[in-house]
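Here the complex is missing a single protein chain, while all its other protein chains stay put.
Labels A, B and C are assigned to the chains in the order they are written; within every chain, residues are numbered from 1.
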Amino acid sequence: MVRNNILKIENLHVSYGPVRALRGISLEVYEGEIVVLIGANGAGKTSLVESILGITPAESGRIIFMGEDITQKKTEHIVASGICLIPEGRGILPLMSVMENLQLGAHHYKGDISEDLNIIYKSFPVLKERTKQMAGTLSGGEQQILSIARGLMSRPKLMMMDEPSLGLAPVLVKELFEIIVNLNKAGYTILLSEQNARKALQCGHRGYVFETGNIVLSGKSGDLEKDIRVQHAYIGSAL
Amino acid sequence: MSFSLYYFLELTAIFIILGWTLYWVYRIGQLNNAPIAVMAVSAYLCGYALLNWGWPLILAFVFGAGCGILFAFIPALALGRAPAFAMVICTIALIFIMQTVFRNLPWFGGSLGMFGIPKVKKLLLITYCFVGFFGILIYRFDHSRLGRAAEMIFVDRDIASTLGINIYLFSVCLQVMTGTMGAVAGMLYVFTIRTIVPTYFGFAFLLSITTFIFVGGYTTMWGVVVFTPLLWGLTVILPESITALRNIIFGILLMVTLLLRSEGVIDKRFLRKINIGSKLVFMKIFSLFQKIKDVRG
Amino acid sequence: MKAFKILCVILTILFFGAFLCFAGSGKEEEKASAPAVEKEEAPAPAEDDVYVDEWVIPGINIITGVAAYHGMLNEFGVDLALEEINSAGGIRGKTVRVRWYDEAIQDAARAIAAMSSALDMEPLVIMGPCGDYTKAAMPMAVEEGVYCLSTLTGTDVCKEFQPWTLCFTSEFEPQTLVATDKWVELNPGMKKIVHFINTQSSVWPAIAKAEDKGLHKLGIETVSIDVPNDAVNFGPFAVKALAEKPDGFVFTNHPNGMAKIIIELNKRGWKDNNRMLLSQAALDPTLWSVGEGYLEGVYAWTWYNPVSDNPSWQKLSKRHEETFGVPASFMMVWKGYDELYLIKRAFEDLKITGDPAKLTEERIAIRDYLNNCRDFDGIFGKVDFIDGIRQNPTFLFKIEDNYIANTTILETVY
Partner (left out) sequence: MEVFTAQLINAIALGSIYALLVIGFNLLLVVGGIFPFAYSHIVVLSMYMCWIVLRITGDNLILGILAGILSGTALSLITEPIFRPLAKRGAVLSSFIVAMAISMIITDIMSKRIHGGVVISFPLTLQGKEALITFGIATITAGHIATIAGSIIAGIGFFYLLYRTRQGRAFRAMGQSPFAARLLGIPIVKTSIFAYMIAGFLGGISSILLAMSLGSASAVLGDNLALKVMAVALFAGLGNIGGGLVAAMVLGLAEGMALAYLPGEWYQAISFGMIMVIIMIKPKGLFGAMA
């Protein structure tokens, strides 16, 4: 069945002053998919994610989301139209309570959000216990869950995650990827940029491999996993 | 030379020394106005020694400087670890406190002040000797091991302490050193004015120095040297018709400069360009000489 | 790099050398008195021609800063005088112009810059600094030997720089004695008085001391309360005063503070305004602006008569009312007017030529003439100057419907 295209990037160029971070990137994301971006640090994964959200301006190329060109749009409009980013290092507000962080997640939505809160509290009971606590007092894992929950509050059509497994204990990483898969089953399209290539490719449908600002390889995650170059570079050879 | 030129040069030198005291302590990220309070202490004590005890000039000068340095220790020891803004308000408070203290102590002539400080011959030469001396001191500091340590503290205090730099001691030494410069500047200022009143070392003085250093550039020592004469000269030669607008012109100038170059006109990048540029020019001249010598040789 | 190190060493040695010569310069014996000690006869220049084609007199004034209205009112008075003099043929046939320099307020560096630019004009006389920092600018003028009309900076400062400066305020002690005697006489039965003072100003503490002395002589106890310049709320001072259960008040602080404290006292039940005496600096426009409606019956003493019927004062006061809507009373308004007429009289009587060759000679002539100028026809009528100090009578008056009424002139013996 033909799934409609959520996100389409055509020949995107992004640079920070003299440094050219992205050199002509093109990729697509279809509804209900988990697309994985793997690559070394500084290969341009974070720059791509930030330029989609409009934080770093794109020099040339186009970003089309749900058929609408959002390249020049302001971040607040992009977030309101349904893209959320769970940033590297989780980006929660430590001196505000868990409840306030969640409420901020739905900042662009002016209506009643208590119904969304209940869903979140049902699916993540740990947040319900700590709802009045300052977010800074939560553990690493809990902060990651809060970050994801806050993303959900904005009712996204596309969830972008930038290295969510960073700094988590192995047992929590497993739990994290289960959450990602469950979310996907619940209908959320996810764009996952990850260092942990093995885990990411296992739960992802398709993947792109980044190197110094351009895509060197793309395809189904199964094929990528078997590809020798990917194994050498990111998974560590199975030999 | 004409009066206005003489006093222009004299006051520019004193403003430059005080600008450097702000620059030097800001090298480790602290904004310190204590030298202006130290100015008051050294000026008053030097004046008192001259007028009441009748000491010779050089002895009174050294006595004033000594008391100034001792006094500079008090805020330095207390403010070693203070963050930038806390230090600003503390030292401004110290200035007002010293003003009140000298106004109410019976020996210093109260708010009427002290009169009749003798005129010092060749004061201009002496002032510029001190400017040169302090300039060399700061230049050597900037290009020395200490300068690099200060840069490290400015960038990140925690990493600096991991490298074994004792930030507290560094800050105290810098504050006492700039206190000395403040003491010397205070006495030179009083020898220029030849009367002392508690409010000489107050808010108006602070405002002009802050303007000079922030427009000139507070991350390099040359910003103050270039911009103090420019800005102070500007206010002196303003034509009669627009002297009334002096404050507004100053305010707008300050605002525009800081918006365009938030670190002042002469910042580190500007200096690097000049260094590279001057080396190129120097090379060209040098090679020109070579050619002439070859041709003649 | 090595060359640079050597250069540094040489420079440092040079500086210490200069430092030593600093030691050698020693104290230069130069008291404030004039170099030429003996008083020679003022030279009457033979020919009557005037060297300059226009008299340009430098004036140092408060143009910028928070007290800019002082400078503006000073210029207001001088402009009127210039109009009158120039329309009546100027001084010795030549028109007069005043070149203003700005000394700002409480900024010594500005005061020096203003005075040095004025001195660079090789002037015959300077319509002197009028702010708190006259003392910063005067040593320069005294050393150069130029007479400065820094008229309102108090007798103490004037004595320091005598004979090179003129003072419109006379000795405070005799004046306050006469004023407080008359005031106590009009309000019998006062035992204890609260005295609001301001220790931050350089002129007012001396007046306060003289007033205290006068009151103590009459057996009245005084309690001093200091009102600082930057006070925002004046309630505490009024309460502190009322707590002393006084019989009356004397104000020797900033007019803005005077008016505010009087309002606070009235609001806290003090009704007897006659038992309040404002010191000589009170007649600032601030007093009328802030104190409107509360000053009924308050006494004040000054050394000039703000309701004098002298035609020139009436003219100035009328023009002041047309421009500002309030009749003139502030000393800054008329001080420039009298200064300019003093200069006119000196130039004409001494036949000043303005010839650069005779500059020093003429400066000393002007100095000696003005220091002891007899029955000068000022804005308030005839007045004498002895040793640079103006001999004023003392005026005590009451404030009615926000202006000055029934003035009594008290003869003062100096």
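Note that in this section a residue touches a chain if its C-beta (ideal position, glycine included) is under 8 Å from a C-beta of that chain, and two chains touch if they have at least 3 such contacts.
Owing to the predicted nature of the structure, the values given are computational and were not obtained by experimental measurement.
Within the full complex, the chain left out of the display contacts the shown chains A, B, C. Which of C:Gly93, C:Pro236 or C:Pro311 touches the hidden chain is settled by the complete complex: it is C:Pro236. Here one chain is not drawn; of C:Asp79, C:Asp226, C:Glu296 or C:Asp355, the residue touching it is C:Asp226. In the full complex, subunit A contacts the hidden chain through residues 53, 55, 74-76, 78-80, 84-85, 87, 91-96, 100, 103-105, 107-108, 110, 150, 154. Where subunit B meets the omitted chain, the residues involved are 31, 78-79, 81-86, 89-90, 92-94, 96-97, 99-101, 103-104, 203, 207, 210-211, 214, 244-245, 247-248, 250-252, 254-255, 258-259, 262-263.
Touching residues on subunit C toward the chain that is not drawn are 64-69, 72, 197, 199, 224-233, 235-240, 242-243, 256, 259-260, 263, 267-269, 285-286, 289-290, 292-293, 324.
Note that only the chains that are shown with their structure count from here on.
Chain contact topology: the protein chains form a pattern that is neither a line, a ring, a star nor a complete graph.
When every chain is represented by the mean of its C-alpha atoms, the one lying closest to the mean of all protein C-alpha atoms is B. With touch defined as above, subunit A holds no residue shared between interfaces to two or more other chains.
Touching two or more other chains at once is no residue of subunit C. Only residues 8, 11-12, 14-15, 18-19, 21-23, 25-28, 30-32, 63-65, 68, 99-102, 104-110, 112-113, 115-117, 119-120, 132-133, 135-136, 138-140, 143-144, 156-157, 160, 199-202, 205-206 of subunit C touch subunit B when the two sit together in their complex.
The touching residues of subunit B, when paired with subunit C in their complex, are 2-4, 6-8, 11, 15, 50, 56-58, 61, 103-104, 110-113, 115-116, 118-122, 125-126, 129-130, 132-133, 136, 140, 189, 192-195, 197, 199-200, 202-205, 208, 232, 235-236, 240, 243-244, 246-247.
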